[in-house]
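Below you will find the structure I want to go over with you.
In this view, the complex is presented without one of its protein chains, the others remaining in place.
And then subunit A:
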Amino acid sequence: MALERSVSRRRLLQLVGGATVTAGLAGALSACGGGNGSSSSGGPLKVIGAGSQEAGLRKALDDYKKAHSDFDFNLSFSPADQLQTALRAQLAAGNAPDLHAVYPGNGSAMSMVQLSKANLLTDLSSQSWTQKIPTGFKGAFQNDGKTFIFSPGTSVLGAIYNKKAFATAGVDVPTTWSELLSVCDKLKKKGIVPIALGAQTPWVTQLIDYALVPGTVYAKTPDFDDKMTAGSASFADSGWADAMNKYLELQKKGFFNDNPNGTTYEQATSMVGTGKAAMAVQVSAVLQAFRQASPTPDDLGMFPFPATDVAADNWIPGGVVVGIAVSAKSKKAEQAKKFIEYCGQPEVVNAWAEAVACVPLYSEGDAKVDPVLKPFLPYLKDNKAVPFMDQRWPNAEVQPTHFAVVQELLGGKSTVPAALKKMDEAYRKTA
């Protein structure tokens, strides 16, 4: 008789059902939230930009709206990692925003080549600004001879440094690898973290390799990408091994902050901004974030990160920054194209480039370039700049593999040959 009063499974299910439904409903609501993605049929032009381009894109949209009373827009931004996912999900579902961020060249699931191959981008080739794209950058904008994205220019990659920290340690900007090691040593002895590294944020992991590879690979083998495409070169048997060994040398000498794999980009940014760390290897497009993190933004400068002891071999990475494209399924494609045509005007290109600290795509007359970028201009002029490596990689798997193997190396769970073997395997997979 007493046993009949014990709780049966059905009763238990009733008891927990309420909690389950509540928890499930909360999840379902959050999962289904923000479903207002389809924007193309009416209302303002829906735009999603890359977070690093916010200042320039917002200014261009605001200025265009002032000049066109019938124009309105709904603008939002997405961090780099989310562009790969949220926006791609919208593209797959057929409800992408009218105007959205796209990575130049190839090598990412959200890159111009991958999306144009899937017929998801509108052809912009008829616009006059496309004729002014420098020959060396056409691969970033064009696929099969058609232009699919607009980008305000090129971002350079180097060391963003805190001048006060350098002054405290009594060191100058290094121009060779040996000088860099010496500078880091002196900074460390002064109790200043030489290089802030936020490798928990995946895209940050690649930057030191990207800074070193132009010197260890491309200065000696400028056609390295073509050789990789032809299958006559590999990461493992190239200067990539030298670059990764140097990356690890910096770690072994204690020139990074403690626990880089557990440190985020934001934390690393703050360390340099406040002078706790002396420098961080970064793209110029994020200079604004470093300035915001610093009580004295004018104390921040930038210099090319030296990869070798031969000054002539120290090339720099300089890639076209994240661009914008018109969704092929947009019902407001004409309106979006007109805005992009406006963006292609030289004064708009200049203003946008200045706002995001990059070198303008082209200029008529004197271009306004952020003063901290001046050390990089001679490299661009002398054709010693190499596009960001991923822009020539054939599929979207190499870059995330690079992120992962660098984290494994920093965590002591892999070796340089094993890491490069994984990258080679990812490279050889079909696009």
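A few remarks follow.
Here, a contact is a pair of C-beta atoms (placed from the backbone, for glycine too) under 8 Å apart; a residue touches a chain by one contact, two chains touch by 3 or more; residues count from 1.
Heads up, the rule we're going with is that contacts and distances are computed from a predicted model.
Choosing from "ABC transmembrane type-1 domain-containing protein", "Raffinose/stachyose/melibiose transport system permease protein", "ABC-type dipeptide transporter" or "Cytochrome c oxidase subunit 1", the protein name stored in UniProt for the chain missing from the display reads "Raffinose/stachyose/melibiose transport system permease protein".
Within the whole complex, the absent chain has one touching residue among A:70, A:144 or A:258, and that is A:258.
Of the listed positions A:142, A:308 or A:407, the one in contact with the omitted chain in the full complex is A:407. From the set A:109, A:195, A:340 or A:416, the residue in touch with the chain omitted from the display is A:109, counting the whole complex. The residue from A:53, A:130, A:200 or A:391 that touches the chain not shown here is A:200. One chain is missing from the display, and on subunit A it is touched by residues 2-3, 5-9, 11-13, 15-16, 19, 22-23, 26, 30, 81, 84-85, 88-89, 91-92, 109, 114-115, 117-120, 199-200, 202, 258-263, 267, 395-397, 400, 403-405, 407-408, 410-414.
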